[in-house]
Each structure stands twice: as C-alpha cells, then as structure tokens.
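Right, one structure below, let's go through it.
Excluded from the complex is one protein chain; the other protein chains are retained at their positions.
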Amino acid sequence: MKKVYIQGAGSISSQKTFDNSEFLDEISVYNDTVISVVNPNYKEYIPPAAARRMAKGIKMGVVASRIAMQEANVEQVDAIITGTGMGCVVDSEKFVSAIIDNNEEFLTPTSFIQSTHNTVGGQIALGMGCKGYNFTYVHASNSFESALLDAKMQLELGEASSILVGGVDELGAHTIKIHRLIDHIKENAVTPATLLDSKSSGSVFSEGANFFVLGNALSERCYAEVVSVEMYNTLPLENLEETVEAFLKDNNLSTEEIDVVVMGNNGDVAYDNYYNHISSALFSETQHVYYKHLCGEFNTASSFGMWLGAKILKTQQIPEIVKLNETKASAIKHILLYNQYRGENHSLSLLKKC
Amino acid sequence: MSDLKQELKEKIIEQLNLEDVAVEEIGDNDALFGDGLGLDSIDALELIVMLDKDYGIKLSDPKEGRKIFESVEVMANYISEHRTK
C-alpha cells in the first residue's frame, strides 16, 4: 500500500492560523461562550462575482483549501472530500425562518441552495474546475475523520494521487440560541486559560475550516504521514483503554512510542473524563496537548487538531499554549489524536514524522 | 418611468448582493444576463420572486423571466404594464 502524506495545510480558526509562516505566535484571548474565526481577507482569494452568494462557511472552505493547495504547490487535485457537521447552517436558518415568518410565500432559492450540505465541496470544485470525485460527510464529530479515511483509502490503493480533504463548520445565531437551552454551550464566559477548569457542562461554540492536500509524493514541504484513522460510533469509557491499545497494536506501536497525544478536551465536565482517563491510564509519561481552548468546539474542530499535530511534526515544536503537562518530548516521531463529542463518535488518528 | 428604473437597479443590486456594482454602472439597456451584468439562472429565480412580492406579477415558467429580465428597460416596461401593486 502506498503512503499518504500531508503536503499542504490551510487553517481558518479563532486564532490567526491562515498564515502558514506562523505557528500560534500570537494568541487571541477571549472571555466568552461563543467565538468566531479570525477572518483572512477573503477578497484576496475569491472574485466578487463568485463571492456574492457565498455563505461564510463556503468562503472559509474555499480560502482554507486555496491556502493548502498553494502550500502544496498544486493547482488541481484528483478528489475533493469535505466533512461538515451542519453545512451552511446560517442559510438553513434563513430558509426555515423565512418559511415560518412568511407562511411559505416569497421565498427565494439562494439560501435553500446554500443549505445543502455539499455546497462547500461543490463550490470548491466549481472554483477550480475539478470534475473528480467529490464527497461530503456529515457525521457530527466524525465528519472530518470520515473524509480523512476516504481520502486515505483512495491514496493507499492508488485510486488517486492527490486529494483535498477538510473540515468546515460555521456558527448560526439560532443554532447557538437553542443549544444554550440544552446546555451544550457553557452558561458562563471562560477564557482559554480557564476552559478546562470551568467544572461546568457544555463547551465554547465556534467555527472554522481546516483543509489539507494529501498525496503519495514525499517532499520537503510535507508535514507528516497519515498512518491510520479509526472511528467508533460508540465507545463506553470502560472499553476506551483496550480500544486505544488495540489501535496502537494494529499499527505495531506501543504506548511508549507515542511522543505526543493531541486530545479534544472541550471543558465539558460531563465528558472530559474520557481524555483524562487515557492520559492517566495509558500515557502518564507522554506529552499531552489540547487545542479546543484555542479553536473552540464545532463538529469539525478535530480538523484543527489534525492541523496542530501536523504542524508539531513539521516544526518539531510544541507551543506552550497547547501543553497540558510538561514532559521532555525531544524528537517527535508519532502523534496520536483522540477526539469525541458528548461521549459519541470517537476517533483515533495516527500521524508520523516524514 | 425613470423612477421605476432607478428603483429596479437598486433592488437588483441589493437582492442579488452585487456589492461591487453601483447604480450608475447599470445602463438602462445593458444586458443583465450573460456578458452584461453576468447574472445567472438562480438570479432569474430571485428576480421572479421580486416581481411577485413587490409588483404582484406572478410568473409560472422561469423561461418567461429570461425575456422580461433582458435589461432594466425591458423590465420596467413589463412591470408598468402588468403590475397589480
């Protein structure tokens, strides 16, 4: 089977990550329960005629993918695979509220068209004239991992040699409002520094887009090798340890060989115990890293985790702001990523230095 | 009539998010679709809703719209003749 490398990355997040020459050098600190992205200048990338109907999610996806492709130095890919939990949720909200408010009259098509989940992937393809394979996965916190797995399978089997894969989600006002009602969003404001100690339910809701060019060709530009990705629709806490061990065994690795564990802690007191459990039970001597205090929580937040892991492997540096503990991780070779949301849709991904 | 044309230009810009276009840039006889303003079939559907909502004109076939939306001039003439509000 052929190997799969991350050849380029583009990240739009609540931190200024769209500039690939930086690595979390300046942190934008919030004190809130909902945070939005630091916007790049979308106009630099998207002509006004094309942008006029684009939802924010589309703009973020188009620009993040453009940045990734520029970095990978490719103008075309064989396939575009997108993960998104909610798609262009603002347009979904607009269309539903218009149906109710106007009693089904005088509705216009634009927000309906944008509301279909595959709009981002379709618009990226349209923008670059890519007639290749185009898929959109919409499975909550495993939306991005599904896209990643699909891309990895195609590249390993030689069905494609270069694939654009990413995760994107945008914030919507009504969605925020109703998720406050069911305590999925924290009641009181937190800062990046206090998120994990908040001892309250819910998380900080956010948005973002992280896209990657994956390919078979290894070059100096590459970030990392994508070795493995596994998803689990359910995973009881009591099975977590054995599942992680089995995953590592499948990849011929021991827990000691993992240099960094990137974890999706989001400060939700009811569900962070999954992360706490594996860090103490399996990786007590390993460097732990987290990121949702920087990018917030959204269905495809784990794509930011992938960006972080890839960046750590490429630079061999771990910014202080993401460290959960202090160990002497010297040469970083293997990074394990673990994510879940509200105890469902768990994923384990393995990156390797290339 | 010239008021209606001005109004239509403003509405077209607003309704279709033509942020970078100014009212003065749309000539009365400029083509709205294709090489002119570059509108497409989704815009045509948006304009059909505008006819209905603002002027009480109902079109059932999107193909009719294409003829009516040829230019602001043609649109204004059609609206003056058929408007119910």
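Going in written order, the chains are labelled A and B, and every chain counts its residues from 1.
In this section, a residue touches a chain if its C-beta (ideal position, glycine included) is under 8 Å from a C-beta of that chain, and two chains touch if they have at least 3 such contacts.
One rule holds in what follows: contacts and distances are computed from a predicted model.
From the names "Amino acid ABC transporter ATP-binding protein", "NADH-quinone oxidoreductase subunit K", "Potassium-transporting ATPase KdpC subunit" or "3-oxoacyl-[acyl-carrier-protein] synthase-1", which one matches the UniProt record for the unseen chain?
The chain we cannot see is recorded in UniProt as "3-oxoacyl-[acyl-carrier-protein] synthase-1".
Among A:Ile27, A:Ala49, A:Val74 or A:Val138, which one is in touch with the chain left out?
Reading the full complex, the residue touching the unseen chain is A:Val138.
Among A:Ile113, A:Ala217 or A:Val269, choose the residue that contacts the chain missing from this document, as touch is defined above.
A:Ile113
Since one chain has been left out of the picture, which residues of chain A touch it in the full complex?
53, 80, 85-87, 92, 95-97, 99-100, 103-105, 107-109, 112-113, 115-119, 121-123, 125-126, 128-140, 142-143, 146, 149-150, 153, 156-157, 174, 177-179, 181-182, 230-235, 239, 243, 299, 344-345
So which bits of chain B touch the chain we can't see?
These residues of chain B touch the chain that is not shown: 40-42, 45, 48-49, 60-62.
Following the convention adopted for this analysis, only the chains that are shown with their structure count from here on.
With centres defined as the mean C-alpha position, give me the chain A-chain B separation in Å.
Between these chains, centre-to-centre, one finds 42 Å.
Show me the residue ranges of chain B that touch chain A in the complex, using the header's touch definition.
Within the complex, chain B contacts chain A at residues 15-20, 38, 42, 45-46, 49, 52-53.
Applying the document's contact rule, which stretches of chain A touch chain B when the two form their complex?
Listed in rising order, the residues of chain A that touch chain B are 48-49, 52-53, 106-110, 113.
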